[in-house]
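Working notes for the structure below.
Below, a portion of the complex is reproduced, with chain positions unchanged.
Order of writing sets the labels: A and B. Residues in every chain begin at 1.
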């Protein structure tokens, strides 16, 4: 989401156009976790196909539509090439498939429209946040996906009984002690839930992709996931939800963003990142509750809000510095 | 909302004060649709009276109170003269009449207080958005009207059984195929609902006012309304709501704003405007659902949010340029 493609780009220009576009679409998928890496994108797409082949297709569709719209609008080529216009579309399309049902034609239509609009939202939000040198992160995805899921019940072709209906949030129930299985499932599921996938082996594939792109990113994802588990356990989140990664996915992204991606990695930024990850873990059920009454979801809003505020504070904190 | 009054203003200064103030109040009504035109304002006021004489009075009251407060605060005369401080007050007062009942004394009081506060909100929001050269659009109205409708049930003199109570949103029901009557009623009602009026003939009067002020504005209003109808039909909105203009009114405003008012009119901006209108049409039930649990309404929030993001993106899009 913020890294330029760096060394990889030099060689790209000489490849045939079709190969270059494929690389950009894959980088778009990888940029969901900030990685401008084709190899990482291949791992991520494999993870989506491992969960469900239709999710793999939707993820590619979203990244491809967004990248195409970015070309059509004549946006900055380097940004497009780094995959920075693909990741929001990828997540928008995936969220449509997961929450509206992958098999309906109207889901494909709204996924394509949403991925196209996400490009405009990315550029617009990016211009607003540029005032403070802040990145848009996944805010464009969160905005579009929140709009689509809240709107869907109002459209009969979009709403075919899939997804949870609007309801008041209820206090958590069920045991809070974590079983060994919930613990290690949750550790990987925290990484997979960034793409809405609760299976531990899917999360493991995403983690492998992260390590393939950057050892530091892999380590911070692990640290963020562990912080999420610890925070959820301390305050008594239900073990079943923890085991599905529903509490910790934003913490993983916060840890990645605040130590290595946007802040220079050192002990201070690592501590800062883990405090942020703990905060995002508490924020996740809060935003789940806030969106429940209109049928929305927390998505990665906890990550976006936490990271934006923590990054905005950096210039006043002498111990931290931007990359 | 953004156009200065241009040629009309030169002659205004020499008229008697009372005539000048009347012209400014009428321009305030016309600026709801971005038109700094007295003739257009006359059409709009006629449309309101055609719906209900009390709505006509409330609309004039709101524009008049706001304009008076703007004078009292000593705000920039040219902006006041163009009607740019009247339109939010006009809509605030109308929304009080429509949602709280026009006949109660407390409704008049809150309409006047709201129209006064709307001026401060307009100036304050305008200062914030000026950082990115963005207009406040109808955001001041949306903020004040959302606050008043959400607050009203907490005040026994404001809440006399009018309006819908707070409720969880429910999935749409009823047939989605559009009858011929629903289609052409909806086409005009989309324009009338900008002022909360569902009658087709009221919408027709508003459209006549737009054409009287600017042929391009009339055409874009038609295109935006048609896009709203098409989008609503594609995704399966209930025909009855479509026929009352409840899905398409924000699309009309988006189309006006993005092709002619804030962006130079050409094929690119027309396409951009219609994608925005489609997006705003999907956003409308989303914001309706989001505000239903606290008794709020979508108002023109879908227009405001869509247009602000689409305008913010413009500097990065080489195909588009601001007027």
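Keep in mind that, in the parts below, contacts are C-beta pairs under 8 Å (C-beta built on N, C-alpha and C of every residue); 3 or more make two chains touch, one makes a residue touch a chain.
Please read all numbers here as calculations on a predicted model, not as lab measurements.
Asker: Taking the 2 displayed chains as part of a homomeric complex, how many copies does that complex include in this file?
Answerer: 3
Basically, only the chains that are shown with their structure count from here on.
Asker: Can you work out the whole-Å distance between the CA centroids of subunit A and subunit B?
Answerer: Centre-to-centre distance between subunit A and subunit B: 35 Å.
Asker: Using the touch definition from the top, list the residues of subunit A that touch subunit B in their complex.
Answerer: Residues in contact with subunit B: 73-76, 106, 109-110, 113, 116-117, 120-121, 123-128, 131, 146-148, 150-151, 153-159, 165-168, 293-296.
Asker: Taking the complex as given, what residues does subunit B use to touch subunit A?
Answerer: Checking each residue of subunit B against subunit A gives 131-132, 168-172, 176, 232, 234-238, 275-276, 278-279, 282-290, 292-293, 308-313, 315-319.
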